[in-house]
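Note that one protein chain is taken out, while the other chains of the complex remain in position.
Coming up: chain A.
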Amino acid sequence: MPRMTMIEAIRGAMDVSMDKDDDVVVFGEDVGYFGGVFRCTQGLQQKYGRTRCFDAPISELGIVGAAIGMAAYGLKPCVEVQFADYVYPAYDQIVSEAARLRYRSNGEFTCPIVIRMPTGGGIFGGQTHSQSPEALFTHVSGLKVVVPSNPHDAKGLLIASIEDPDPVIFLEPKRLYNGPFDGHHERPVTPWSKHPLGEVPEGHFTVPLGKASILREGSAVTILAYGTMVYVAEAAAEETGIDAEIIDLRTLLPLDLDTIVASVKKTGRCVVVHEATLTSGFGAELAALVQQHCFYHLEAPVARVTGWDTPYPHAQEWDYFPGPARLGLALRETMEA
């Protein structure tokens, strides 16, 4: 099986989808001729022409709004917002139109769009190029929210998202584009070409939305993670020697609650980790669900390890980023509680 980067896997997913279905169109800022700021759409315009892969003006609200209209008519737009930090102007269209079209039209209209956006920090982007806004979308009924953590899943989940009849927010952790990242910024990164999760099937396949994967089996504590944080979780488990079970959620909405509950009932402890800020983060939802469904199995409070409640700082990126040391500390405290 070929190994590839997450960028190549995402490109491959769009390639396969465009090849299979003429209704799939790809557009966004710098997406066509330039091939995307992270090169995720490189070559698609040459292959499919400028009516199916094209540049849009710098106008996120307009891009998403137009995509919703296209989708209502029956096309399947897969648009790119250049950074997740740029999505806020489009939030009105996403919340008030895309997420509500099905409900408002009594199921007559659907909105099969995918909005791809690079998310997260770890590249010194500062406060406007590093954010993780997933909780802004998980709070909106009518949306699906996907965060892949490796090339295999990225391709399978993106194809599934494009084929899904509802709007999907597809968050791509940009720190993972070229290789897994365990939070040790001072060490060289292993490229995907040397990592088993870089193996991606050729052609069409899907990873179903709403299905988590168990990245590492364990019996002592369950770590709930997604995106970049699954590798931080792996590093923390290795470094503490704690027999942690790591669940890669892959999809936040719909959430694979069954897998989560089964694991926490087995381990009796749970630590939630994400890069986004703590307060009202998705971890709060996870902690609430775990205590609701696993209350009598819990031997310790559910812990949360997250970015701090601050803007993403430029100079103190690695103080902000919830690395293996912070997660390791939470694991130890959870085991001793």
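As a convention for this text, contacts are C-beta pairs under 8 Å (C-beta built on N, C-alpha and C of every residue); 3 or more make two chains touch, one makes a residue touch a chain; residues count from 1.
We adopt the following convention: contacts and distances are computed from a predicted model.
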item	value
Protein name, per the UniProt record, of whichever chain is missing from view ("Na+/H+ antiporter subunit C", "Large ribosomal subunit protein uL11", "Pyruvate dehydrogenase E1 component subunit alpha" or "C-type cytochrome biogenesis protein CcsB")	"Pyruvate dehydrogenase E1 component subunit alpha"
Options A:D85, A:D182 or A:E234, residue touching the unrepresented chain	A:D85
Full-complex contact with the absent chain, from A:S141, A:S280 or A:Q316	A:Q316
Absent chain, residues of chain A that touch it	29-30, 32-34, 37, 55-59, 61-62, 85-86, 88-89, 123-129, 308-311, 313-317, 319-320
